[in-house]
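Before anything else, here's the structure in question.
Only one protein chain is missing; all other protein chains are in place.
As written, the chain order gives the labels A, B and C, with residue 1 at the start of each chain.
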């Protein structure tokens, strides 16, 4: 921590700050400039609320000089994390695609969709089973039955399964059916849930909150890793800004920023990132071009009759076309995507 | 709903939109202008995702013309809701003050603070017992023991109790000790928790989320009321903006806006709204001047040694001074505050 | 305009609103629903401040149903505008690249840069001549001399010239030297400047303001077109959000949104959109993948010694590599980039 004293700070105030820092187990390095005294507080001290120093008399500013996260950062792990699930590697040269409906609605629906997304190059089937919606009258999902249908369809078509875990009581049932447990944007700072998932031994896909900074997103990933779960993927899915033509503003620049700061794979979700079908393809392509390790895309064989999020779901033919474009874009930056890669 | 067709929409496209709307049980009112065809979709239809119409060919824009909420709005209840708890009325002419530490730390701490806030004019004692913090190494609260200490101190000093319910499993224990159950900003859209609290028979204080619009805040309150709990207070505690000199930007204008749209009492929390002690008093005064029905303020008898949020807690004498100022401000707009008013 | 009356609006209030609308030359279409009366106000009425209706008693909401712009929209011109300048077409299948330094510094500097950007595939040379900086002590640009050097270097290497016009007094000198006049983000709503540029007979590149909505951006373009200048390009260059890891948040989704709403070419400026060199390439690729008609990129042969914006300028070899990648990405969506790429 660097503590910048005000130019008019008295020696007594400087000494008081120093003694408080020593109480907190810091070593102090004092530097007296022409204008300001600057104190360097050095030490392996965790969980300091820097505002406790900021409120002291004579202090102008307190600056943290180490990132608050360790495990997610590149300092101790410079190389990219690659998460292997069966024959799929996430975080390497392949852009891995997760696709499927917002909600699992029926056996025939999820099977039809699994078939089309597999054919187009997806490796992982997505689908929601528990849907606590903003209206109590809306479709609430099929629950465990939905997970079973999702698993069955995925197995039939050689796909992995990703599904959202809404609260900690649902972790066991998700662990039974899914290969990847998704933490939704609203739960990104649900520390109770993160703590439990830290103990899980399956990969977690952590979505960035609507108003979460990049650093807060990394801190939530740190929470998972501190609990012992090193298989964490980050997911950009749009932030809230003044612009409301699109539901959210998808922050494509978060992809290279997260990749620079962290070794964890970064996935992009243009379906929620935009909220409207005809913006999904351009933003999916943009995410691949910016270097994302994967895409999560809502696809429905009959979006007009989807029970949720039909308006942001791609038609099968749109998805297939998008996959072909993304394959070429991936190659432009030395990567590959899905089936195309096998060739 | 009003559906504005594109100027170049074909008659076939208009007919397709009409038939979709009829499928959704709307009555249709068609109006053909010089430039556009405009469709009015009339009916008591809930849970429509308007994006499902927006994606149809020929549609330019879809506009909802009724608020998505009913119970929280002033249409069916024009008069202000007044919540009575023992001898305290929230939502009337009195500005009710809730004060206390961030966390209950010990019997002596909470008793000392209860004494000073009571003396200065507070009616309700606040204090956290369950504190799932962003770091697993931070103080996590005293749990049920903390609630008991909070209740005891409040009873000893003639105060009511408000405390946060972090998840639905904690509702029973909160109901046992607290008079008001607080829903934190991060849980504002935890619909599972809201559904359970809708069944509770104690008042709920619902904090606006960091990135929640005013309409979303009202929708969450609607969720509580739809469950049967009509004793709901709303609480402004700062939103996230580009300005980061203060931790959050406290949206004072939300106070009169919420009051115009809803009959529910609006409380202001300047401690979290600003995050730093020397901005708490000006923003508390501003909230009262703007018409807030109550304040929630962090006070600590020894902020320098508080286990959490010391930097945004007022010293007892600062709080007492603030109460005197707020009393005068309340009177300027025909209200009164705490003890002072009784004189 | 659609005027939604409150559910408790009296007939007298409805009549008062109707008479005000008639005064404004609207035809009124009244529709009485179960809950609300809704008024459609139809007419070719411009410059209405809808708040004047919102403040009337009994009014719940006023909704504009026509876009406030005409000329920039696709209604009257469904086909993409293609701007031809000499042998360069902007807005067609080619992704046109504008590149060069932030500021023209010297004859040798601009010549060296013109050579490398030309070789890598750029068609247009950018460079600033008038730089009113935030500090009065910073480099303020070479003025007209800079424009002359820019023109000479461009001519020598077969490039067009784009440069910023800071205020209306500089229009004549820009018209003399530049092929495209750029309006900076801070001037996007400088209506006096826009009015003068509306009379100019050279293309204008209009940058979106830091806090400008998409609609406001289109309105500023409308202003130019209403003045008679139909050769307008729009440029996304980052908006201000709560995330401040990057200087701005580049809103890639604005590219497809603007293209849907307007026929004007959309350019992307990832140098200002991110503010830091190592994020320029991923965001440039993302913009091409999302469908941008062009890129504007800061390149310097010696960024470490650039007089301004060195930190966001690409090295020549980085730029050449980026051009090769963008060429492949353009092809993935049926476009192409520069002549250089064809080789």
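Before moving on, here are some points about what is shown:
As a convention for this text, a contact is a pair of C-beta atoms (placed from the backbone, for glycine too) under 8 Å apart; a residue touches a chain by one contact, two chains touch by 3 or more.
All values reported here derive from a predicted model rather than from experimental measurement.
Touching the missing chain, out of C:12, C:27 or C:54, is residue C:54.
Per the touch definition above, the residue from B:35, B:140, B:169 or B:246 contacting the chain not shown is B:246.
In the complete assembly, the contact with the undisplayed chain comes from C:189, out of C:31, C:189 or C:331.
Against the chain not displayed here, subunit C makes contact via residues 46-47, 49, 51-52, 54-55, 132-138, 166-167, 186, 189-192, 195, 209-211, 219, 223, 226-227, 240, 275-278, 304, 308-312.
With the whole complex as reference, residues 211, 213-215, 239, 241-246, 249-257, 260, 273-274, 278-279, 282-283, 285-291, 325-326, 328-329, 331-333 of subunit B touch the missing chain.
Residues touching the missing chain, restricted to subunit A, are 2, 4, 6-8, 29, 31, 33-36, 38, 40, 42, 44, 61, 63, 65-66, 75, 78, 240-242, 244 (touch as defined at the top).
Everything that follows uses one rule, which is that only the chains that are shown with their structure count from here on.
Comparing mean CA positions across the assembly, the chain most remote from subunit C is B. Separation between the centroids of subunit A and subunit B, computed from CA atoms only, is 28 Å. Distance between chain centres (mean CA atoms), subunit B to subunit C: 39 Å. Chain geometry summary: the mean Cα position of subunit A and that of subunit C are 31 Å apart. For subunit B, the set of residues touching two or more other chains reads 240.
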